[in-house]
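Here the structure comes first, spelled out in structure tokens, and everything after it is commentary.
Only a single protein chain was left out; the remaining protein chains are all shown in position.
Moving on, here comes subunit A:
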């Protein structure tokens, strides 16, 4: 039966947290709390991510098995000197039998996440921004031009990475004498 609010706790390999990567399995909202040193001698829990939406429509499949990557600049608090991390999973819809997150990995700064293909500054996920209100003034041209530049570099990188090799060949050594189709 769905519902409930599982909590996963773990200790990070290194006190600094740079990136958290995981694969979702039917969790709708994720909150993350970290334990950090507070007033001298004690430690306190601080929320660094509150109700981050993984499934926009919890009764349906959207986002249910997607991969997610959370970077430190998306977090509400400083994530250095972390001694423990808690993941609080919420799934309000009763239609799912189980929900969890899988393949959880925490990366300290300096260690690259699995996305190695393009420069890190291209893969930075920007925090959700408020849409610019144009009622008072025009948006800052510097900001607009950096955003446009980022997009242009991304398209250039993608274009440069077009694989020239074909995926398959019609025949091998001029021969297409084949057996039955393979099941594996």
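One rule holds for everything that comes next: a contact is a pair of C-beta atoms (placed from the backbone, for glycine too) under 8 Å apart; a residue touches a chain by one contact, two chains touch by 3 or more; residues count from 1.
The rule is short, and it goes like this: contacts and distances are computed from a predicted model.
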{"item": "Among \"SAGA-associated factor 11\", \"TBC1 domain family member 19\", \"High-affinity nitrate transporter\" or \"Response regulatory domain-containing protein\", UniProt-listed name of the chain not shown", "value": "\"TBC1 domain family member 19\""}
{"item": "Options A:66, A:103 or A:156, residue touching the unrepresented chain", "value": "A:66"}
{"item": "Candidate in contact with the missing chain, chosen from A:44, A:98 or A:143", "value": "A:98"}
{"item": "Touching residues on subunit A - with respect to the absent chain", "value": "1-2, 25-26, 57, 59-62, 64-66, 94-98, 166-172, 175-183"}
